[in-house]
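Here it is, the structure in full.
Left out: one protein chain. Kept in place: all the others.
Order as written gives the chain letters A and B; numbering starts at 1 within each chain.
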Amino acid sequence: MSTNHNKIRPVYINLFQIRLPVSAISSITHRLAGIYIFFITLPLSLYLLYFSTKSYNDFMVLKDYLNNTTFLSTFVAFSFLVFAYHILTGVRHLLQDLHIGESLSASRLSSYLVFCVWFLLSVFVFTRLFT
Amino acid sequence: MISVNIYRYNPEKDSFPYMQTFKFEKPKRDIMVLELLNQLKEKDPTISYRRSCREGVCGSDGMNINGKNGLACITPLSTVIKKNKLDLRPLPGLPVVRDLVVDMTEFYAQYEKIKPFLQNDTPVDIGERLQSPEDRDKLDGLYECILCACCSTSCPSFWWNPDKFVGPAALLQAYRFIADSRDTKTAERLQDLSDPFSVYRCHGIMNCVSVCPKGLNPNEAIGEIKSMLLSGKNKQNIIASDAVS
Partner (left out) sequence: MIGSTLFYVQRYSATYLLAYTIWIASFLIVNNPLEYNSWTAFTNQIDFLVLTSLAAAVSIIHAFIGLWTIGTDYFTSRTLGFLSVSFSKYADTIRGAYTILFSVLGLSIFAIILLTIWS
């Protein structure tokens, strides 16, 4: 068996095994949401803005697409929900910067609170979408 | 029977680390994880780990126990065992020297960087620098750190940039000296931390608080440092007494 003399030392960093408390989940999802917003929600918003202000026909065509195409309406709804998630976790972050909710228990509570609020918002949006 | 999985790596024999499973009879009374390791070492003397005081004050036996960092000597088996399984791995993010022993060089380098010693050039008349009980209370929750590295090695920001982000342990100590009334170099200490990496990589993930075996809160200390940096305390003029000497 080959030896590892003078080779680089291994590092243990398996993210699936290391226990991540709820604050850490909140933090990483905030970051992922931010990436999604920049690469998807923002261009999408631009697309919607462009066609909704271009002409009456374009506006109506767009409105028709959104109302009648399940895929597009779900995609748009989801993209804006991700935006809402980033805002909710962002507000939590801003409050912590102001020293509100900095203790471990407060931090856990606010993480769960944000998840609940976002979940309820998502349920509301999707029920309105499909009824 | 408990199944104990230990991270094994011997640079002289192995190319890659692997997990080794030991079957261990469930003890009649609750024991500490360190005690379990000592008994396993009697079976297999090649298992390597650091340990010293066995009472949670030296910080030698920090390791990742069933996913969470902690000190093996003060972690009762009953509090960590899950479905009769115990996974013991080295502290995350630091290079593994052998088995559960990690290379703490980067961790210590960051600690040195923050100048963990009192800086006061003013003359002392009576042989000691006096401090009121109120000022001494400000050091509670800061001085007790044993530098076990459980916090810094649980911090993702430290995993990605251990050379640039100072890390929760060293930042806690940095604040320990910033908050010390006997230290006169507050502005300089803050100035040394004012770049975008040293402190500002802390995003409030709070893994550090949840793993600290001494119950300390590095996140709170980092919050205080941030407040001081943001209010410009690093740009204040050197106090008059420094000019005396």
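Please note the rule applied: a residue touches a chain if its C-beta (ideal position, glycine included) is under 8 Å from a C-beta of that chain, and two chains touch if they have at least 3 such contacts.
Since this is a predicted model, take the numbers as computed values, not measurements.
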Original post:
Among the chains present, which touch the one that was left out?
Top reply: A, B
Original post:
So which of A:22, A:87 or A:129 would be touching the chain we can't see?
Top reply: A:87
Original post:
If the missing chain were put back, which residues of chain A would it touch?
Top reply: 8, 11, 13, 31, 34-35, 37-39, 42-43, 46, 49-50, 52-53, 56, 59-60, 63, 83, 87, 90-91, 94, 97
**OP:** Name every residue on chain B in touch with the hidden partner chain.
**Re:** 157, 159-162, 193-201, 226, 229-230, 232, 234-235
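To be clear about the criterion, only the chains that are shown with their structure count from here on.
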**OP:** Spell out the residues on chain B that touch chain A in their complex, using ranges where they run on.
**Re:** 7, 9, 11-17, 64, 66-68, 87, 89-97, 103, 154, 156, 159, 203-207, 209-210, 217, 219-220, 223, 226-227
Subject >> Residues of chain A touching chain B in the complex >> reply: 1-5, 7-13, 17-21, 23-24, 27-28, 93, 96-97, 99, 102-104, 107
